[in-house]
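The complex appears here without one of its protein chains, the remainder shown in place.
Per-chain numbering from 1; labels A, B and C assigned in written order.
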Amino acid sequence: MLGAALREQVCQANRELPTLGLVTLTWGNVSGFDSDQGWVAIKPSGVPYGELRPADIVLLDLEGRVLDGELRPSTDTPAHLVLYRAWGGATEKVGGICHTHSELATAFAQARMELPCFGTTHADHFDGPVPLTRQLRPEEVASGYEAATGQVLVERFAGSPAMSPRRIPAALVPGHGPFTWGADAAAALNHAVALEAVAKIAHAQLALGRAIELEEFLRAKHQQRKHGRDAYYGQIR
Amino acid sequence: MLGAALREQVCQANRELPTLGLVTLTWGNVSGFDSDQGWVAIKPSGVPYGELRPADIVLLDLEGRVLDGELRPSTDTPAHLVLYRAWGGATEKVGGICHTHSELATAFAQARMELPCFGTTHADHFDGPVPLTRQLRPEEVASGYEAATGQVLVERFAGSPAMSPRRIPAALVPGHGPFTWGADAAAALNHAVALEAVAKIAHAQLALGRAIELEEFLRAKHQQRKHGRDAYYGQIR
Amino acid sequence: MLGAALREQVCQANRELPTLGLVTLTWGNVSGFDSDQGWVAIKPSGVPYGELRPADIVLLDLEGRVLDGELRPSTDTPAHLVLYRAWGGATEKVGGICHTHSELATAFAQARMELPCFGTTHADHFDGPVPLTRQLRPEEVASGYEAATGQVLVERFAGSPAMSPRRIPAALVPGHGPFTWGADAAAALNHAVALEAVAKIAHAQLALGRAIELEEFLRAKHQQRKHGRDAYYGQIR
Partner (left out) sequence: MLGAALREQVCQANRELPTLGLVTLTWGNVSGFDSDQGWVAIKPSGVPYGELRPADIVLLDLEGRVLDGELRPSTDTPAHLVLYRAWGGATEKVGGICHTHSELATAFAQARMELPCFGTTHADHFDGPVPLTRQLRPEEVASGYEAATGQVLVERFAGSPAMSPRRIPAALVPGHGPFTWGADAAAALNHAVALEAVAKIAHAQLALGRAIELEEFLRAKHQQRKHGRDAYYGQIR
């Protein structure tokens, strides 16, 4: 089986989606990217998570040509490919993408709101508000809809170092839902878990009528102690 | 056992109701319809889901005469029969119905609100708002209450192709709760799962104070890519 | 073991409390009453549910004298005894009581609100709003607090047939939480499940800003078809 290790990682991450409470029915998919080989591995469309085996994971190149696999890839595949083409290189090192319709992150996306950085829980994972992309235009939806979804994500992060996809590995597409990414499929999945959790807490906070954002110096501290040059969170690897 | 395959499907769908978080106590039922034979199979009244075996499922004809089964059918049976008589033919091809009191869909029904199409998650399953039927009249409740519940559902969809039960396989009965349907019992159950999930997301969105509906062109796109003539979601069957 | 059957029923009902999502830590208790023998069986105080065996259940008479059992009975025992003395006879036939701090029912109790009859789900179990008792007075709390809790429950239902504990087997104590009851421990537990579920739905409905109550004729119909003289819900026993 071509790309066996990558497909096993991607299979495992997809199988965890329902266990982690992130998906209903088949509403979500995780992919992985091997930048050395130029391989993308992604969930097949419409297949229940519990039945997925590594061989069901579709292996593609960056242009979307199927290299190995019997099943049709996720309809969202063009969005994943656009993101890997933009962010899969040595600068951003994105090696995994996760797309879900998880309840609270989707509620913010449907409300067309970015997710503010309200607490240290958020700051530990996302270095600032989780941004909202612009809405897609009718002509973009009519032709190449899924690729256009990837394009508005890339566009949202372009041109501002503060908005690097490494520092804020998540965004919301209006009326649709969240995308997260990371170094590999497991990291992208972890960010989807973190995003849904901080969206829940933010929603409960907003219901209390107090939209107070975290102080800048605390946000910076939590990022730095976990992700900065002198990070001291976790074990030394 | 008469209608064994149908009763097994219906038994299985009913057994999944509590697992899927759709029912409390015995508040829900799924039925199936075999249009060739004219058979309706439905849950017996007041029996716990975990104890259900296929032989407990009651087999009836379209007029409600018991063909096989020892137990009394669900009190909601007359509503199911009205729907199969109206929608069980070649036009709508309804072969399964699910009725629950699932938490959020019931909250919208009690609030006497239709469920707007707020996002692509909703559009993937329901081609427009999930409608609310009219309220039943005292005389309808006094005599033939359950059949009248079926009648207001049929009435709500009558006369408008945009409101076809195939395009919007769900509706809310005011003060009562949701009904969903589909090609068979499993499809009806899936729509009940989808309805509760989109009702949860919509409720969370409304709490954010932003009742923004999905753009028409996006709603149409999501329906078409999943259910249209050139649908490209899922695997080729 | 004296009262073995009763203690087994009560043990089983208590063990189900956490499984059903009704209790946190040890916040809840179920008791049962055998009116022929005058026996009350109740959970011991502060013992984890998972460890309960029938012999741990304390057997008392209606005056609270321990007949059998090594452990101290629940601190709420005097409330249960007051209710059995008032409602354990041939008129109300209360043979089981359940007290929890379940999340939503407790929120209504803390908000000092009765739970209105907003839907048929509610009407299937409670024939009208679930009432709120009056607040206890400082002198009642200072001396005989738990018995006084039972007294305000009895007082709330006194003198009005529409408020019969058989027709509305639940009430809320302000600042405290819900009590439910029924023919036996299992029935009391079922009503606690139903109460928490309808409280959740009501809370979600109120968040939509639409406090619409169920029509009287629908409320009466649902009670009558399930509990009336010609009830046709469930199986013939």
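Criterion: a residue touches a chain if its C-beta (ideal position, glycine included) is under 8 Å from a C-beta of that chain, and two chains touch if they have at least 3 such contacts.
All values derive from a computational prediction rather than experimental measurement.
Hidden chain, full complex: it touches shown chains A, C. Across C:Met113, C:Val154, C:Ala183 or C:Ala220, the single residue that touches the chain missing here is C:Met113. Taking the complete complex into account, C:Leu104 is the one of C:Leu17, C:Leu104, C:Ala123 or C:Ala170 that touches the chain left out.
Although one chain is not displayed, subunit A still touches it through residues 118-121, 124, 190, 193-194, 197, 200-202, 204-205, 207-210, 212, 214-215, 217-218, 221, 225, 232-236.
In the full complex, subunit C touches the hidden chain at residues 24-25, 27, 44-47, 71-72, 75, 101, 103-104, 106-113, 135-136, 138, 141-142, 145, 175-177, 203, 206-207.
Throughout what follows, only the chains that are shown with their structure count from here on.
In terms of inter-chain touching, the protein chains here are arranged end to end in an open line. When chain centres are taken as C-alpha averages, the shortest distance to the whole-protein C-alpha average belongs to B. Each chain gets a centre from the mean of its Cα atoms; for subunit A and subunit C, those two points are 47 Å apart. Not a single residue in subunit C touches at least two other chains.
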